[in-house]
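Here the structure comes first, spelled out in structure tokens, and everything after it is commentary.
Just one protein chain is left out here, and the rest sit where they should.
So, subunit A:
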């Protein structure tokens, strides 16, 4: 009765299409129905339900795990129609976690042995999709048998299934590998293509193991006319040629021949890719390939154009000329309608970037970004940023330009690269001392623009800008304006964490202003008015250029010595600008101001300072009750500071001149202390710095926390100048007291922790670059007069194609140029840059394959004994040698003499002999006997092999020679 009313798959599909009710509702109803039907004992009903369920699962995402057992039942039906439905469901839904997967082993075995080739095919398909360790192990004998099937239809699938079996159960290699290799000489193209396909996959994972098969592949490369096959063989050679130069030499000519001859674009592209990726040392081959790439580029088919660009990006790192030769196409493709092509040409363009053309390329791209859609715009910005910061900004010579470029990026409407720009602004500010004035100017422009506060994507950049402006406030042309920008009402749009940075910057600016004001006062009250004009700016700038935190002690020599070395451009520039910008809002009280220098000094007048304090108190007052602790704490710090010095600074009018001087000493002492605290320069800290500090022997990290404070206080002793360990960019407030402490106690050594301290210092020397060392690093860079094409910077209307002619061609560089500023390097940076060595993973499969291949091809005994010698030292003591094999041992290892080594080598040969034995048995089609030969022993031997491999890898350099498999004679 059930069958009558049951809907079959067609009815279900019709029902879904009609959609009388909502689709999801219809499907859940159908599944209810299926749940009922699938329990039926009637096979047709059950299988129809299962088929429907497979359909719903595949296309509508219905869960079918509940039907796993039913699928097994249907699959074991003798009727092909149902069996196929069952297999389809099992193949589609089973995975390693399916509990009933163990139940299908016997059914699979039965079907693999079936006389009906289509049943065998179903079972093979199933094994290739869901085969796990158990299935692969248990069915290896059947697969082995099928590998020599007379039916091509079966044989090709048996070959393909071997891939899964090897992957899951590497020991199957010992059984099946030989038969697989034999098929490389098959005359049947379908079989050949299947087996080459398998080797192509295997080579991708571990090419080295298959080097001994090179002659077979070579034969196919030369003889075959089948494009599909040739593509796969080329992929194999692309892997093998990089491992064995002699092989590369051998295949390069046939590949070029193929490249000239073939009509098929797919094969042609594969040849190009192989040459460009693996045979790039062969000039003539590369040239030919580049000619062919050009054909692709000029083709109308966007597919070929795209692949052509991709081929160029493969070769770009090694032969940049190939890209330069085709630069017209690359740049034209930037405006292609196809996003892929645009992206690819952007990548290529970035690969062309060098010191001399980075400015022009960036200019063109920025203009391009302005015009393009948001997605591509951000792609462009992202690639400019990542290219420019590569290897510690190695392509950037003019950092002032780069700072302005960053500022410009922020102005691009679609810019969403907040995080990267934030990071780079802070990074270059810390690393490159010379860029700071320009960067501060750029940051000021960002901060004063209220519009930018409205764009949440830019908030992180503003945070960086605020930090830079505060940290390097001494370069600011107008601190008052900066203060207003930092306190503008729209800053309430910022996230609390960013707002906290703003408040901290306010603190720094405030202290700077107060300090400058006090210095100015002191100098006024000092008798020598003649020196005034030069003295004040000097002492202010002494602080800027002075590296050491110890401002107080170094002031006197610094002001005399460093004046000369200080870049006069900065002074002139900042003062010149001050006079312009301050013209309006700064209160010029003294008529005596005539020089620009005195005007700058006079901006710190009493009124302006009072005004400043008022603004700060007004703006931060509400924030001291903020709910965010960061903001609240910082705001209170600032307010506490203003309270402390306000009265003394701000009420000079009521006091007489003499009183004034005395009263202000207290305030100026506080201000000076604070100023010193902030003048400690923050250096970049290597990301791996923390890891590299080992815990000292006697130190228990969880005890004696009280003692830690004294230790920490001393860490900062300025022995290595500009780097501070513990001050993070945002957390200086915490350091103030510590630094104060330090400046007092500087001269006395702390007695309690001398030994620990010594160790710390030692480590400081080791892990944090001292200033001398960083200068040493700068020697790696091009010398000071390294050229830089300044003249081009001004050329704003660079047209795309003009660019191609001018900037990309090698040209004479003008002599006049600014020296590249020092970029601080850290140990950790280099680590992150250095290419990671490919890790050798303990691949079981490759181990077995090598074993089998070497066994087959006969290794020269010298290399084998070499191997065992390496092993012997480490595997001693674990020996459980079965002596009955010793005879065989001696035969197998003729070169072996030293008694120490006999053990290991005999064990090795034991394993090999096992492998052989098994192979022979396998050839005898004796599947049953193999089973009883013992899984245990098999596993054990495999286990040992694994261990051996691990040892070998441990002393890898020694083994290089031994590990290289035999290269067949034909190569030599």
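Here is the rule we use: a residue touches a chain if its C-beta (ideal position, glycine included) is under 8 Å from a C-beta of that chain, and two chains touch if they have at least 3 such contacts; residues count from 1.
We take it that contacts and distances are computed from a predicted model.
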{"item": "Chain not present in the shown complex, as UniProt names it (candidates \"DNA primase\", \"General transcription and DNA repair factor IIH subunit TFB4\", \"AP complex subunit sigma\" or \"Signal peptidase complex subunit 1\")", "value": "\"AP complex subunit sigma\""}
{"item": "Candidates A:58, A:242 or A:404 - the one touching the absent chain", "value": "A:58"}
{"item": "From A:17, A:371 or A:627, residue that would touch the chain that is not displayed", "value": "A:17"}
{"item": "Among A:337, A:413, A:489 or A:694, the residue in touch with the chain that has been omitted", "value": "A:337"}
{"item": "Among A:144, A:237, A:306 or A:604, the residue in touch with the chain that has been omitted", "value": "A:306"}
{"item": "From A:231, A:425, A:468 or A:823, residue that would touch the chain that is not displayed", "value": "A:231"}
{"item": "Subunit A residues that touch the omitted chain in the full complex", "value": "1, 3-4, 9-10, 13, 17, 43-44, 51, 55, 57-64, 79-82, 84-85, 88, 94-96, 116, 118, 124-125, 128-130, 153, 156-157, 160-161, 163-164, 190, 193-194, 197-198, 200-201, 204, 227-228, 231-232, 235, 265-266, 269-270, 302-303, 305-307, 337-341, 343"}
